[in-house]
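What follows is a structure written as structure tokens; I'll ask about it next.
Shown here: the complex without one of its protein chains, the others still in place.
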Amino acid sequence: MKQAIRATELAALVPDGATVMIGGFMGVGSPERLIDALVTCGRRGLTVIANDSAVPGVGVGKLVTAGAVVRLVASHIGLNPETQARMNAGEIAVELVPQGTLVERIRAAGVGLGGVLTPTGLGTPVEDGKPVIEVEGRRYLLETPLRADVALIAARRADYVGNLEYFLTAQNFNPVMAMAAKLVIAEPEHIVPVGVIPPDAVRTPGALVDHVLGRAT
Amino acid sequence: MKQAIRATELAALVPDGATVMIGGFMGVGSPERLIDALVTCGRRGLTVIANDSAVPGVGVGKLVTAGAVVRLVASHIGLNPETQARMNAGEIAVELVPQGTLVERIRAAGVGLGGVLTPTGLGTPVEDGKPVIEVEGRRYLLETPLRADVALIAARRADYVGNLEYFLTAQNFNPVMAMAAKLVIAEPEHIVPVGVIPPDAVRTPGALVDHVLGRAT
Amino acid sequence: MTDAREVIARRVAAEIRPGTLVNLGIGLPSLVANYIPADFGVFFQAENGVIGMGARPPEGMQDPDLTDAGGGFITAVPGAAAIDSAMSFGLIRGGHIDVTVLGGLEVDERGRLANWMIPGKMVPGMGGAMDLVTGARRVIVAMTHTNKDRPKIVARTELPLTSARPVDLIVTEMAVLAPTPDGLRLLEVAPGHDAAQVRRATGAALSD
Partner (left out) sequence: MTDAREVIARRVAAEIRPGTLVNLGIGLPSLVANYIPADFGVFFQAENGVIGMGARPPEGMQDPDLTDAGGGFITAVPGAAAIDSAMSFGLIRGGHIDVTVLGGLEVDERGRLANWMIPGKMVPGMGGAMDLVTGARRVIVAMTHTNKDRPKIVARTELPLTSARPVDLIVTEMAVLAPTPDGLRLLEVAPGHDAAQVRRATGAALSD
């Protein structure tokens, strides 16, 4: 059984300077209330690992606007001009990672693998400075695992033991990120009794989840 | 829309000497009718990639008894004395692979990665002859991807476009193997109209499935 | 006069075989779906997590948890599957996508695509493009032949590449071209154009 936390308790769990994974794709499947709580408590110096920085006012975009982010690891920032502007002003260091490489680097950390051997990025600027490993006559980039202090996960439903269920394209990076952080905090749309989510519908077992955000009061 | 095939058509799809992945764990979640069809048509010289060889008369065990298997890549053969006897007699070459490494090697092939960097097997006989790669100060074995000509997949339900749904512990290696073979043949317990399996319950998208075994007549 | 984008989308659609799994990039490539017959059994992947993307939903019926890779509302067709990003890019990098159609900034004489940044000007990021070009079975570039009269098909590009892998086909409003080991081949000239026009608008040598 998990204890439900309140948004105001997030400040104590995510210190300034933390590395935070945030689920979502262009704001879809993003833990908006948790993100709002980080903005409200005035977090600074965060490294954010996320697919993208959405648009201003949505998802990770809110943290960018609030000046909470000093480093962003993402596959796409093109639809948030504020991220571009802050990157150009030297306020945010952006590491751009191919989307498939990003999700595998996170997965590697979560499942205890030492890295990812991918053909993606070979012969492009993504290759710069990375080892190239030859396996069975083909060349692959060695990409390192990505870990975080905290993962903020959006789910459709959680049950009392923390099992999570996702819905359609709101799934995206959430289940993978829930494996790769020391502390996992889930923001479900609904919290249901144990047994409502059948075993085969659980995509993130509750054992991976440390805290569940309680319903807004 | 897939065409349902009959078990008797399997002979034409799986030639002697083929490399065949077979889902299942101690016979649970094994495509028994497809296995029976391979025995019936007298297949020889197969390389089988499977978690285990079950027990005589069950799952992969039937192929072992029939003398169809010349090479077995598996994590466990301890509960099938026939596999042990044939291995000792030099009739089956057995490559034992740690279970977590086995599933990741299959996954690597299926998702286009060049190999697996795992700590599992370091300092044991599993390390012999394999490259050790150091990443961020830690050592990992480099294990190569495992591919197959054909994957035989057991599922609880298929719909007409080949989407597959699994049930409880019958899932095991099936969804991963369905990504790693040139030809994927599914044996569902039930075949249902499109829409009966909701999008979030699909674990193997129909695009991965070439043929669905029709119901027994 | 027919819109260049429509000409390109229609021509690309003719490349799509029935029963295949197809990924369309946002923008121009997404128009290709309009010209694929509904009974073709083609499934469209949106790399953010669905196989079986359908057209825009009716007004008021949009689900905020069902969008395409650009964040726009979509529907799902019967037989659709929802997947996470690891599975989605597993399908892409693993060679399970039959065709991907992507927009381009430039393509060089070896058929290599650049479409994700202009140094010093525009750094949107590569999103899923690098994985798609590297992993899809067939890569089609759908783009206008020129940008303000400047050729987008060039001998050498100064732009960072999307992948070292050459694309399979380039479809513009003027022509259809295919990279070969000996350079770019001019396969077709679009109605209303001629080969000399195409060559003048191209910054690389074209063989017949």
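Letters are used for the chains, namely A, B and C, taken in the order the chains are written, and counting of residues starts over at 1 for each.
As a convention for this text, a contact is a pair of C-beta atoms (placed from the backbone, for glycine too) under 8 Å apart; a residue touches a chain by one contact, two chains touch by 3 or more.
For clarity, every value in this text was computed on a predicted model and none was experimentally measured.
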**Prompt:** Which chains here touch the chain that is missing from view?
**Reply:** A, B
**Message:** Using the touch definition from the top, which of B:P98, B:G115, B:P145 or B:P205 touches the missing chain?
**Reply:** B:P98
**Complete:** Out of B:K2, B:R107 or B:H211, only one touches the absent chain, namely B:R107
**Request:** Quickly run down the residues of chain B that touch the omitted chain.
**Result:** 25-29, 51-52, 54-55, 74-79, 84, 87, 94, 96, 98-101, 103-104, 107, 118-126, 156, 166-176, 203
**Prompt:** List the chain A residues touching the unshown chain?
**Reply:** 1, 107, 109-113, 159-161, 163, 179, 194-195, 199-200, 202, 205-208
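FYI, only the chains that are shown with their structure count from here on.
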**Message:** Taking each chain's centre as the mean of its CA atoms, which one is most distant from chain C?
**Reply:** B
**Prompt:** Between chain A and chain B, what is the separation of their C-alpha centroids in Å?
**Reply:** 32
**Message:** With centres defined as the mean C-alpha position, give me the chain B-chain C separation in Å.
**Reply:** 34
**Fill in**
Going by residue number, chain B touches two or more other chains at 111-113, 199-200
**Complete:** Multi-chain contacts in chain C, i.e. residues touching at least two other chains, fall at 50, 76, 82-83, 86, 89, 92-93, 134-135
